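All protein chains but one are shown in place.
Moving on to chain A:
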Amino acid sequence: MILNKMLKDVEISVPIVYGNVSFWLGKKASEYQSHKWTVYVRGATNEDLGVVVKRAVFQLHSSFNNPTRVVEAPPFEVSEAGWGEFEIAITLFFHSDVSDKPLNLFHHLKLYPEDESGPMSTKKPVVVEVYDEISFPEPSEGFVARVQNNPVVTFPRLPVGFTLPPLVPVEDASRKRRGDTKDHPLSQWFLNFSEADELLQLAAARQQVQAHIAKLRRQISVIEGQHQQSKSISDQ
(Lines give C-alpha, C1' and ligand atoms only; values in the text may rest on other atoms or scores of the structure.)
Protein backbone atom coordinates (compact mmCIF):
# COMPACT_ATOMS: atom_id res chain seq x y z
CA MET A 1 0.00 0.00 0.00
CA ILE A 2 1.57 3.22 -1.08
CA LEU A 3 0.80 6.12 1.20
CA ASN A 4 0.95 9.19 -0.93
CA LYS A 5 -0.54 11.85 1.21
CA MET A 6 1.86 14.57 2.22
CA LEU A 7 1.87 15.30 5.92
CA LYS A 8 1.90 19.01 6.43
CA ASP A 9 2.81 19.39 10.04
CA VAL A 10 5.55 16.84 10.28
CA GLU A 11 9.03 17.81 9.30
CA ILE A 12 11.58 15.06 8.99
CA SER A 13 15.24 15.88 9.41
CA VAL A 14 18.07 13.63 8.43
CA PRO A 15 21.30 14.69 10.12
CA ILE A 16 24.25 13.92 7.90
CA VAL A 17 27.95 14.43 7.92
CA TYR A 18 29.96 14.69 4.73
CA GLY A 19 33.60 15.24 4.08
CA ASN A 20 36.81 13.41 3.47
CA VAL A 21 39.61 11.51 5.14
CA SER A 22 43.01 11.66 3.49
CA PHE A 23 46.17 9.70 4.20
CA TRP A 24 49.59 10.69 2.99
CA LEU A 25 51.25 7.78 1.28
CA GLY A 26 54.69 8.60 2.55
CA LYS A 27 57.33 6.46 0.94
CA LYS A 28 54.80 4.89 -1.41
CA ALA A 29 53.76 8.28 -2.73
CA SER A 30 54.35 8.99 -6.39
CA GLU A 31 54.17 12.31 -8.18
CA TYR A 32 50.56 11.88 -9.21
CA GLN A 33 49.41 9.86 -6.26
CA SER A 34 50.68 11.34 -3.07
CA HIS A 35 47.55 10.75 -0.99
CA LYS A 36 44.89 8.15 -0.56
CA TRP A 37 41.55 9.73 0.21
CA THR A 38 37.93 8.85 0.73
CA VAL A 39 35.06 11.27 0.27
CA TYR A 40 31.77 10.24 1.84
CA VAL A 41 28.34 11.09 3.12
CA ARG A 42 27.24 9.32 6.28
CA GLY A 43 24.52 9.56 8.85
CA ALA A 44 25.58 11.89 11.62
CA THR A 45 25.24 9.13 14.19
CA ASN A 46 26.51 6.54 11.74
CA GLU A 47 23.09 5.13 11.05
CA ASP A 48 22.22 3.65 7.70
CA LEU A 49 21.47 6.41 5.20
CA GLY A 50 20.23 3.90 2.68
CA VAL A 51 16.79 4.15 4.25
CA VAL A 52 16.52 7.66 2.86
CA VAL A 53 19.08 7.92 0.11
CA LYS A 54 18.75 5.72 -2.92
CA ARG A 55 21.99 6.67 -4.62
CA ALA A 56 24.77 9.17 -4.39
CA VAL A 57 26.67 10.57 -7.33
CA PHE A 58 30.12 11.99 -6.69
CA GLN A 59 31.47 14.26 -9.40
CA LEU A 60 35.25 14.22 -9.23
CA HIS A 61 37.78 16.33 -11.05
CA SER A 62 37.79 15.72 -14.77
CA SER A 63 41.34 14.43 -14.63
CA PHE A 64 40.12 11.26 -12.97
CA ASN A 65 38.97 8.28 -14.99
CA ASN A 66 35.20 8.15 -15.05
CA PRO A 67 34.91 11.26 -12.92
CA THR A 68 31.23 10.62 -12.32
CA ARG A 69 31.05 7.96 -9.62
CA VAL A 70 27.65 6.54 -8.90
CA VAL A 71 27.20 4.74 -5.60
CA GLU A 72 24.02 2.70 -5.52
CA ALA A 73 24.09 1.54 -1.93
CA PRO A 74 25.46 2.72 1.37
CA PRO A 75 28.09 3.42 2.59
CA PHE A 76 28.07 6.31 0.14
CA GLU A 77 31.72 6.96 -0.46
CA VAL A 78 34.41 7.10 -3.09
CA SER A 79 38.02 6.25 -2.44
CA GLU A 80 40.78 7.41 -4.73
CA ALA A 81 44.44 8.26 -4.87
CA GLY A 82 45.69 11.59 -6.09
CA TRP A 83 47.64 14.72 -5.38
CA GLY A 84 45.25 17.61 -5.89
CA GLU A 85 42.55 19.32 -3.89
CA PHE A 86 39.36 20.26 -5.73
CA GLU A 87 35.68 20.72 -5.22
CA ILE A 88 33.56 17.60 -5.33
CA ALA A 89 29.87 17.88 -6.13
CA ILE A 90 27.80 15.25 -4.36
CA THR A 91 24.26 14.70 -5.57
CA LEU A 92 21.93 12.69 -3.36
CA PHE A 93 19.02 10.92 -4.98
CA PHE A 94 16.25 9.82 -2.69
CA HIS A 95 13.80 6.95 -2.73
CA SER A 96 10.61 7.65 -4.62
CA ASP A 97 8.49 8.02 -1.51
CA VAL A 98 11.00 10.43 -0.02
CA SER A 99 11.57 12.99 -2.75
CA ASP A 100 11.74 13.04 -6.49
CA LYS A 101 14.15 15.97 -6.43
CA PRO A 102 17.82 15.38 -5.73
CA LEU A 103 19.94 17.46 -3.39
CA ASN A 104 23.40 18.85 -4.03
CA LEU A 105 26.26 19.11 -1.59
CA PHE A 106 29.65 20.59 -2.29
CA HIS A 107 32.81 19.58 -0.54
CA HIS A 108 36.30 20.89 -1.03
CA LEU A 109 38.63 17.93 -0.86
CA LYS A 110 41.39 18.53 1.64
CA LEU A 111 44.56 16.52 1.51
CA TYR A 112 47.17 18.67 3.19
CA PRO A 113 47.06 19.67 6.85
CA GLU A 114 46.28 23.27 7.85
CA ASP A 115 49.47 23.49 9.78
CA GLU A 116 52.07 23.14 7.11
CA SER A 117 54.97 23.25 9.51
CA GLY A 118 54.39 19.90 11.15
CA PRO A 119 55.76 16.70 9.66
CA MET A 120 53.36 14.70 7.52
CA SER A 121 52.46 11.33 8.91
CA THR A 122 51.13 8.30 7.13
CA LYS A 123 49.31 7.18 10.23
CA LYS A 124 47.31 10.26 11.06
CA PRO A 125 45.00 11.41 8.31
CA VAL A 126 43.67 14.82 7.46
CA VAL A 127 39.96 14.82 8.25
CA VAL A 128 37.46 17.47 7.23
CA GLU A 129 33.81 16.89 8.03
CA VAL A 130 30.78 19.10 7.71
CA TYR A 131 27.57 18.60 9.61
CA ASP A 132 24.24 19.43 8.03
CA GLU A 133 20.67 18.27 8.09
CA ILE A 134 18.46 17.36 5.19
CA SER A 135 15.04 18.74 5.82
CA PHE A 136 11.81 17.34 4.41
CA PRO A 137 9.12 19.82 5.35
CA GLU A 138 6.20 17.79 4.01
CA PRO A 139 7.11 14.14 3.91
CA SER A 140 4.81 11.57 2.42
CA GLU A 141 2.93 9.26 4.72
CA GLY A 142 4.77 6.33 3.25
CA PHE A 143 8.12 7.82 4.11
CA VAL A 144 7.01 8.68 7.61
CA ALA A 145 5.66 5.22 8.16
CA ARG A 146 8.83 3.66 6.95
CA VAL A 147 11.20 5.61 9.12
CA GLN A 148 9.25 6.44 12.22
CA ASN A 149 11.36 4.35 14.49
CA ASN A 150 14.57 4.63 12.59
CA PRO A 151 17.35 6.51 14.37
CA VAL A 152 18.68 7.89 11.09
CA VAL A 153 15.99 10.57 11.11
CA THR A 154 14.82 12.98 13.73
CA PHE A 155 11.24 13.89 14.28
CA PRO A 156 10.08 17.03 15.86
CA ARG A 157 7.76 16.83 18.83
CA LEU A 158 4.52 15.86 17.23
CA PRO A 159 1.54 18.08 17.90
CA VAL A 160 -1.01 16.81 20.40
CA GLY A 161 -3.51 14.42 18.96
CA PHE A 162 -1.41 13.64 15.95
CA THR A 163 -1.39 9.99 15.11
CA LEU A 164 1.34 8.53 13.04
CA PRO A 165 0.43 6.06 10.36
CA PRO A 166 1.08 2.49 11.39
CA LEU A 167 4.64 1.33 11.17
CA VAL A 168 5.41 -0.47 7.96
CA PRO A 169 7.94 -3.19 8.48
CA VAL A 170 10.98 -2.70 6.31
CA GLU A 171 11.56 -5.46 3.81
CA ASP A 172 14.88 -7.24 3.74
CA ALA A 173 15.86 -6.31 7.26
CA SER A 174 18.83 -8.55 6.84
CA ARG A 175 20.78 -6.91 4.10
CA LYS A 176 23.83 -8.44 2.69
CA ARG A 177 25.79 -5.24 2.79
CA ARG A 178 25.86 -3.12 5.88
CA GLY A 179 24.56 0.35 5.28
CA ASP A 180 25.47 1.89 8.58
CA THR A 181 28.93 3.21 9.25
CA LYS A 182 29.27 2.33 12.91
CA ASP A 183 32.05 -0.11 12.33
CA HIS A 184 33.36 1.51 9.21
CA PRO A 185 37.13 1.17 8.82
CA LEU A 186 37.44 4.94 8.93
CA SER A 187 35.03 5.41 11.81
CA GLN A 188 37.83 5.99 14.29
CA TRP A 189 38.54 9.29 12.50
CA PHE A 190 34.96 10.47 12.36
CA LEU A 191 34.34 13.65 14.31
CA ASN A 192 31.67 14.14 16.90
CA PHE A 193 29.09 16.80 16.46
CA SER A 194 27.16 17.75 19.51
CA GLU A 195 24.69 20.56 19.46
CA ALA A 196 24.86 21.04 23.20
CA ASP A 197 28.01 23.14 23.21
CA GLU A 198 26.79 25.36 20.46
CA LEU A 199 23.43 25.82 22.12
CA LEU A 200 25.10 26.87 25.34
CA GLN A 201 27.29 29.36 23.53
CA LEU A 202 24.37 30.82 21.69
CA ALA A 203 22.27 31.08 24.82
CA ALA A 204 25.06 32.90 26.64
CA ALA A 205 25.56 35.28 23.74
CA ARG A 206 21.87 36.01 23.54
CA GLN A 207 21.76 36.81 27.22
CA GLN A 208 24.55 39.32 26.87
CA VAL A 209 22.96 40.97 23.90
CA GLN A 210 19.60 41.13 25.62
CA ALA A 211 21.19 42.70 28.69
CA HIS A 212 22.82 45.37 26.56
CA ILE A 213 19.59 46.02 24.75
CA ALA A 214 17.83 46.58 28.05
CA LYS A 215 20.56 48.95 29.17
CA LEU A 216 20.39 50.93 25.97
CA ARG A 217 16.63 51.22 26.22
CA ARG A 218 16.97 52.62 29.72
CA GLN A 219 19.55 55.13 28.59
CA ILE A 220 17.45 56.25 25.69
CA SER A 221 14.45 56.84 27.88
CA VAL A 222 16.60 58.82 30.31
CA ILE A 223 17.81 61.08 27.57
CA GLU A 224 14.34 61.48 26.19
CA GLY A 225 13.22 62.57 29.59
CA GLN A 226 16.00 65.15 29.75
CA HIS A 227 15.10 66.44 26.32
CA GLN A 228 11.57 66.96 27.45
CA GLN A 229 12.80 68.94 30.41
CA SER A 230 15.12 71.19 28.47
CA LYS A 231 12.54 71.70 25.81
CA SER A 232 9.96 72.83 28.30
CA ILE A 233 12.50 75.17 29.87
CA SER A 234 13.44 76.79 26.60
CA ASP A 235 9.85 77.15 25.60
CA GLN A 236 9.16 79.39 28.54
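One rule holds in what follows: a contact is a pair of C-beta atoms (placed from the backbone, for glycine too) under 8 Å apart; a residue touches a chain by one contact, two chains touch by 3 or more; residues count from 1.
Definition applied: contacts and distances are computed from a predicted model.
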{"item": "UniProt protein name of the chain not shown, from \"Sporulation-specific protein SPO7\", \"Calcineurin B homologous protein 3\", \"Carboxypeptidase O\" or \"Myb-like domain-containing protein\"", "value": "\"Myb-like domain-containing protein\""}
{"item": "Hidden-chain contact residue, picked from the options A:F64, A:F86, A:Y112 or A:Y131", "value": "A:Y131"}
{"item": "Listed residues A:V51, A:V78, A:L105 or A:L186, member touching the removed chain", "value": "A:L105"}
{"item": "Absent-chain interface as seen on chain A, which is shown", "value": "6, 8, 13, 15, 94, 98-99, 101, 103, 105, 131-138, 156, 193-195, 197-199, 201-203, 205-206, 208-210, 212-213, 215-217, 219-220, 222-224, 226-227, 230-231, 234"}
